[in-house]
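Okay, handing you the structure first.
One chain of protein is taken out of this complex; the other chains stay put.
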């Protein structure tokens, strides 16, 4: 019998009930300050301005993923897929740590704080660092995470159109936002998984669970991830941090935490040195938000105004459209703003013209396969009755223009 | 303040919590034996052979509809739609009684017991009968039910693509079957309803709730209403009753209840006389099932065998196909059966060739309209981003062939 | 890997999601007509007259128990309790079949149909019969069920104050009635189970789950099992069948199914012979209710009136009291009834004086033990902070008197 001598064994989760931490290594990883940092990074960033329940953290998501991964492995083993104890452990660690390099707030901030370095790259650096600390115990996890391990389906469980990551975050985000339309049946989906020729597949009778999953994902995108208020708040945050970085470059003093100071005043390139990684491991939502609160009284008008707008939820007005905003209209808004006293510099921060894209199912890169009782493996889109899935492969783009509420268009 | 002096005021519902019976008239209608009969008619017929939780009754569905209707009226009133107390009461009664003429088991039985008379017609006859008993108190309810009342949206609440009937039964059937894919957000949908130019509409921001509703309906059809095992059980029940009627016509004695005896041995035409209506009001699932149990030991082999198969859940084998079953294949099965001792007469009961059709949204007859903030009213299908809804308007047909499990094809 | 070659592998359950049928033997037992009969016996008898959602069957409960038992065994195995594959299978079978001898409607009917034979005794007879049919495959299951197997905790899982039976029925009955107060956390409880010295125990940290379980049980008793309307309906049903038996003894013709006829017209003693067992296996709720429906027009006034009252839910009036009904009051009601034309014989059917008793936790016979981290085993009642549990060991008795609504007391 496997010993459960490690200290905390169980984590309460409103979604899955009890989550069991399966062994001491995983327990120690969770206890590590690098991972504990995820307690201070919200999963949905500024979305709590729209959905006040959406304060759940990347910590909880990561632990939830580990739980679902354990279930998935057990389901596959029950169906006769051979998975060793070592592989099981590695794939659980890989999913647990898949977001460990995530910075504060959303992906969008990756470009404000560390230019052009994706969180996956930073996650990998953290994993490698931890692998040193844990004497190589993460080697197989890293191999699977990078897609270098021979058994492809293990990587597909971590990253594909139907991966454990999505299964947890869609369900979790639906739960905490209260957007019932996105409530997918993760556990039913997992019960339908199988592996054929090293390829992750869904059993035939799971076709309706997959359909609900894809439609649910689409609905979560429109209603939550791409909700116009959340999107504009995020854009404003990006602009605010861009402004802060510019001011920092000009040597202006910006009260903020040491960790944030480091990233505002220094240029970071892709290969994080140890100091940068260590400092990054101390950076979370609290650094950002508490700095913004203090910046409300900063002398720089742009910085101060954007800060005040974000903290007190006085966001820019948004116009959504199914068609690109015409140059005429943009010029018209610009002219109105200028006439009402907004400077050229202001425009680059307070007038936002951008787009959002939603592709419920991207069947080109990476398909979902159905496994028929006959033994056939069929691309989901080609399964006869799925006209609507086919329709859902078409990306939908919406365009938006934001400007201050007080601007009068005339 | 409206007095609540009637006796039972509240009904527990696992789905909505408490359901309040709003007044004495509705209370008396619910207490009436005609309505109490619905306690003994399951909502989903033979589906409990597939989903053992699906034993909920038409009584519960009808009461649930009344509850949702009250909510809908309140939402509309809050939005400024003028609805009088009398209209509110009438539309609640109409939805409460919309299924009161439903016979035992599913619609399919309408053709076995009372040839070619739909349950809507019988419901109307019951309503008229009750209207006499209740001194004309149901007149407006009947007018609305028949679609003769000037305010169209009241009838649309009872019968349209987005009516209260569907909102309750989809949610309820999903709840009791455990088919999570069909769990729609009835209360959210209702919150989004409005009336424009006497037309029931859904507010723009409800578009995703509507989408989930339509997709949920589609999934419920494939997984529950058209589940092959449920469909074959129903077909067998139809065949069984057809056999019983034939035997009755030949004067064979069939042990059964008085009410069932009446319908087996008599030809019923569309205009139920009072005796027929009264007898029908005593006919429910219990008459059918207990007769079938006794018929297991009947001397007629077809009757006996079908009865035994249904009671002990030894159903015919089903082959589903996306294409019509070819004549060749049918002949082949027939030949096999004949060679294995099945008579020509047997074939007409134990070999079933039929089809099932699922059209998630029929946008031709009766549309769902979205109401934009701009004041525009748009057909759901034409709302830009709804490619998949368009796809869902295409009916999907599946074909099936059933025959006894013991038949060997060779 | 264990093969899953049997045909139906999964059952949908709105409560637990998917229930997996673990092997062919259990599949065949479920498919057996003896077990299929449980589809036609409701778990809560007449309670659907109070809670219209409560139409779930003993079939579903039995299958749910089997599911929870599988979970419990897995939890115990993970904690190092050695349980062989054979033991696991046997205890699952034992819980699956624990109610297979249940007659129609509730326990109360045991005395009307088969005098003084409990359903546990009949269940055992069915198991023995099935053991013959299945060539001894149920021997160990029977041993555990009878409490003859050396490992006591296996029997405790089937029958004790915290058994799997209760865990399923409380949760299930709460779910289907909508009585939220009784919703217990079966899965959390199971996660807290352990075995020490062959005794089933609950780990220390599960104390609050146990408390909720006991309080939930208490609340379910008052609100559902002992709800006055349900209780009076059941009493009326008992009286109705007693009347039928008397009439049968007098040779009066009672239209009913063959199976019911057998039990009405024959005296049954404790040792069911094969014919009796076979006939019993064809007796279910449908026999009872359809007979009652036909008896509405029977010439015996008592039989006819009781039948009509039950079918149309015109029940006796109930007076509940915390004290025994005084002889004075009973005499007074009797006198009123006699003056209003009720005969002496009527009184024995339409005037009911009885009591209901609720003991949330019976700590005398059979205790629940807590297992402290220190290794100590403590009786739940003695665990310090549980004053209220102690209070809950006191049985509470309520007294009631029922008589026809039309009787005027004066």
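A few comments on the model shown:
In this document, chain identifiers A, B and C correspond to the written order of the chains, with residue numbering beginning at 1 in each.
The rule is short, and it goes like this: contacts are C-beta pairs under 8 Å (C-beta built on N, C-alpha and C of every residue); 3 or more make two chains touch, one makes a residue touch a chain.
What you see is a predicted model, and the numbers here were worked out from it, not measured in a lab.
Touch with the chain that is not drawn comes from one residue among A:31, A:86, A:273 or A:339, which is A:31. Only one of A:139, A:152, A:290 or A:336 touches the chain withheld from this view, namely A:290.
Summarising the interface, subunit C meets the missing chain with residues 180-181, 183, 185, 188, 208-209, 211-212, 215, 218-219, 222-223, 322, 384-385, 387-392, 394, 396, 398.
The missing chain lies against subunit A, touching residues 11-15, 17, 31, 33, 36, 39-40, 42, 48-53, 55-57, 59-60, 63, 175-180, 255, 257-259, 282, 284, 286-287, 289-291, 293-294, 297, 311-313.
Subunit B meets the missing chain through residues 1-2, 4, 10, 17-18, 77-80, 187-188, 191.
Note that in this section only the chains that are shown with their structure count from here on.
Between the CA-based centres of subunit B and subunit C the separation comes to 31 Å, rounded to the whole angstrom.
We define each chain's centre as the mean of its Cα atoms; on that basis subunit A and subunit C are separated by 49 Å.
Centroids built from CA atoms put subunit B at 43 Å from subunit A.
Shared contact sites, meaning residues of subunit A that touch two or more other chains, fall at 188.
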